[in-house]
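Every protein chain but one is kept in place in this view of the complex.
Order as written gives the chain letters A, B, C and D; numbering starts at 1 within each chain.
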Amino acid sequence: MRSAISVLMRVAVLVLAGSVAVSTVEAADREKLLSEPGVYGTFAAFHLDADWAKEGQAMRITQLLTLKGVVEQHREKVAIDVYLLRGLSDRADVLFRIHAAELRETQQFLLDLQASQFGRHLTDSTIFSGLTKKANYVPGMPDNLKTELKLPSDPGSKPYVIVIPIRKDADWWSLPQAQRAAMMQEHTEASLPYSKTVKRKLYHATGLDDLDFITYFETSQLEDFQSLILALEKVKEFRHNRRFGHPTLLGTVRSLDEVIEVLAQ
Amino acid sequence: MRSAISVLMRVAVLVLAGSVAVSTVEAADREKLLSEPGVYGTFAAFHLDADWAKEGQAMRITQLLTLKGVVEQHREKVAIDVYLLRGLSDRADVLFRIHAAELRETQQFLLDLQASQFGRHLTDSTIFSGLTKKANYVPGMPDNLKTELKLPSDPGSKPYVIVIPIRKDADWWSLPQAQRAAMMQEHTEASLPYSKTVKRKLYHATGLDDLDFITYFETSQLEDFQSLILALEKVKEFRHNRRFGHPTLLGTVRSLDEVIEVLAQ
Amino acid sequence: MRSAISVLMRVAVLVLAGSVAVSTVEAADREKLLSEPGVYGTFAAFHLDADWAKEGQAMRITQLLTLKGVVEQHREKVAIDVYLLRGLSDRADVLFRIHAAELRETQQFLLDLQASQFGRHLTDSTIFSGLTKKANYVPGMPDNLKTELKLPSDPGSKPYVIVIPIRKDADWWSLPQAQRAAMMQEHTEASLPYSKTVKRKLYHATGLDDLDFITYFETSQLEDFQSLILALEKVKEFRHNRRFGHPTLLGTVRSLDEVIEVLAQ
Amino acid sequence: MRSAISVLMRVAVLVLAGSVAVSTVEAADREKLLSEPGVYGTFAAFHLDADWAKEGQAMRITQLLTLKGVVEQHREKVAIDVYLLRGLSDRADVLFRIHAAELRETQQFLLDLQASQFGRHLTDSTIFSGLTKKANYVPGMPDNLKTELKLPSDPGSKPYVIVIPIRKDADWWSLPQAQRAAMMQEHTEASLPYSKTVKRKLYHATGLDDLDFITYFETSQLEDFQSLILALEKVKEFRHNRRFGHPTLLGTVRSLDEVIEVLAQ
Partner (left out) sequence: MRSAISVLMRVAVLVLAGSVAVSTVEAADREKLLSEPGVYGTFAAFHLDADWAKEGQAMRITQLLTLKGVVEQHREKVAIDVYLLRGLSDRADVLFRIHAAELRETQQFLLDLQASQFGRHLTDSTIFSGLTKKANYVPGMPDNLKTELKLPSDPGSKPYVIVIPIRKDADWWSLPQAQRAAMMQEHTEASLPYSKTVKRKLYHATGLDDLDFITYFETSQLEDFQSLILALEKVKEFRHNRRFGHPTLLGTVRSLDEVIEVLAQ
């Protein structure tokens, strides 16, 4: 019986969600925002408050439509991804990743989100931001390594997401550039065997929060991801991580409609 | 008089709980999930919120049946164990251990659990996950040690459960494999005298949370368990634990029906 | 006028509390539980929630009687002491110390306590447990020292209680036994001048919580207690304490009726 | 449609806000307070409580006018700046920076703020204060460096604000003055390339809170700000920071009317 209800509700949610006017201006720059340097990436994770669970389902659906509305409204300027952390991470229930050319645009999205009927149930926020940059540490890297690094990971859905913030120790920053580059080359080589099954993205966070890097991973093979982290823990550069995680965010990649459906239950 | 009420309630709870249709597809793979490598184990501990205590007993029983329903519904895919921490650990009231071939299935169970009438009272979650692997550290281990390790612990109920998460320091991971193996052999030898009365299970957590291992223990002899930990604290490998506990979860192994009965009171 | 009300209330509370049927099976083993090795001691400290203060006095008294009832009911199996921390410690309002042959019995008491009308106001619990053992560190200790150690502290009420949890560092456990014994002898000698005015009891907590020892003190001379701790801070063994306190619990020893009277106000 | 409502509301808020009698005594000393040594700067950040989101918009506007009133009333004695952190920092929603000749005047402003209808929704405060001083560390600094330091940053709005508290380690304070001065000169030189696009201000906090310095930054080029911090992390003096951030506050510079408009939504 549960399945029957679930299917019915699923239809109801998607029909209602579909009735929110979708902007005809498609999010033209999404690809650019997700691939270019000089873009700000913000990770904003939230718990739903205790009142959310107490709302009736009809009210929850109404409020989730305001979430859909705010996301649609901002899609022209910022690229928004959404993840479900509940059940896999105790730090938050949902995670938004927002890419924008200017952090002011990200702030405006989050202000509108939190001012929405849905957003008023968001609490215990965890927010950190970083900047994408051109890969730069490894000038003397062999060409074949560079070529391999440029290969995209295998296509296909990668349902798991992991976000790990990192802070380097003071020693790291006072090392000569050449020494840091050598360590980063070792780091890179250790990660190569996993480049096909684990997709990675790096954000530079120094000064924008209490950390230096945000590392972002997607994979369908969590076991490969774990092997990757174990490999990285064994290289010298790892010893310069003063903070690695805290929090480690683990969840699943979801479409906005999927998240809406789950939260409507 | 209290006993009389207690017995009555016990009957009521068990009758009601029995009326939840138990899936005829028995949880066929439970043994495999609990014994094989490559399985994800998730520990999800929760407090009950302040509203729970204020609900009347009839309402609590109604809600506990939704707990029973969700567990039954997911038993085909995931193996679910339940523990009572209240009274022995300040971190949580109940603990679920879920084994699954894929973390997505664990997430779906916990999403359904939290969406249930009972689950809406779960708060302050503590969640961490690890992966079971073949024992691998000790290639040169003497055969008699291997044989002893393969002996199962003494049969019979082991009412106490202890879960201790561990994070190794950066030095540990940069040691040569042979050195780590030698230290692990010393660790293993130290633990042998307790293998009959303390049942152990190990999960590899690196990258999935802010820790490297989850160690799980069951025993009927807490004093033996304490001697085991004291023995492990004295070997060299222990000096590479950056985090040991925090939290240490201590509780009792309970059937789902026992937990339902306790929480119905 | 306050005094008049206070006296009236005192009478009312004691009369009502007296009407709770006291088990005729006296807690025969209390002395054994408090003096023998192999006994589990659990420290469970709680805050009263904000609703408690808002209840009317009649309701508070009714609920305090359920506290009395639960304690009476469990007195056959476990030894229960109660302390008032409010006003001297910000960690909790009340502290229970429970001695039991099995931690399951302690858990059952605390489950019943928290399920009672009174217990539903208990929140923010701090719980840790340890095991009593025979004194064992100091085999080569001079006989006169041993004799002095066996003398009981001066009789008479010791109104103040202090509980300090301790975790040793990894170095401590890897020291040769003889070296640890020598340090413990120095520790013991430093504490001797205070053995008459400060009563001590030691619990071994390794593995049961994130600590190694629970040290318990009663005294009527807080200044002597402070001198004792200062003396202990000066011996070598102190340098192996990775955690000392956190929390330090300071309160007053009270009878259950006194605690009921204070909380009824 | 949202925009139409937004414009209407904007007009309503500004008209109402305008009707609050603005003190004719202009804040004459604002420039002095913001530029002279011997002035106390207090950073007071707050979350809005859960009730705020549940108030109707009319009520929120009414209450925001009390914010405006309190600020106007205190403008004669203290200089008040306001920032929007929500969406960029999880530590707080709004930040006030107050400059005053005496901390008592700052306290009076914050007491009146929190006693106002609006202020009753402020919660989870983060407050720290420091004192402005004449630049003093670098007596032997070359004249051209001094000249460059005195050049103001480029005019124009600098929409982003970052506040980073710092605590030095004990080694720092025990270094000979000359050695500290040499390190500060290196620090200063590293920061020079960013003096045009990143505006800085320093507060001495030792003894007033658990930190030694409060560093304040405004910029329109967050990427430059990040490069500045990276440059500072590479100089020797950085190794003497025991705490750097925790929290790092990131937000946008706003007029009081802008903040009122955002919070009215």
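By definition in this document, contacts are C-beta pairs under 8 Å (C-beta built on N, C-alpha and C of every residue); 3 or more make two chains touch, one makes a residue touch a chain.
Remember, predicted model here, so these are calculated numbers, not experimental data.
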item: Residue among C:87, C:142 or C:193 touching the omitted chain; value: C:87
item: Candidates C:45, C:131, C:162 or C:183 - the one touching the absent chain; value: C:162
item: Residues belonging to chain D that touch the chain removed from view; value: 38, 40, 42, 44, 49, 73, 103-104, 106-112, 114-115, 120, 123, 125-127, 129, 131, 170-171, 173-174, 204, 206-210
item: Residue numbers in chain C that touch the chain omitted from display; value: 2, 50, 53-54, 84, 86-90, 159-160, 162, 164, 222-223, 225-226, 228-230, 233-236, 238-239, 241, 244-248, 250-252, 262, 265
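In this text, only the chains that are shown with their structure count from here on.
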item: From chain A, the most remote chain by mean C-alpha position; value: C
item: Interface residue overlap between copies chain A and chain D, same or different (over half shared); value: different
item: Centroid spacing, where centroids are CA-atom means, of chain A and chain C in whole angstrom; value: 47
item: Between chain C and chain B, distance of the C-alpha-averaged centres to the nearest whole Å; value: 29
item: Contacts with two or more other chains, residues of chain B listed in rising order; value: none
item: Touch-based graph of the chains, sorted into line, ring, star, complete or other; value: line
item: Inter-chain touch pairs (all); value: A-B, A-D, B-C
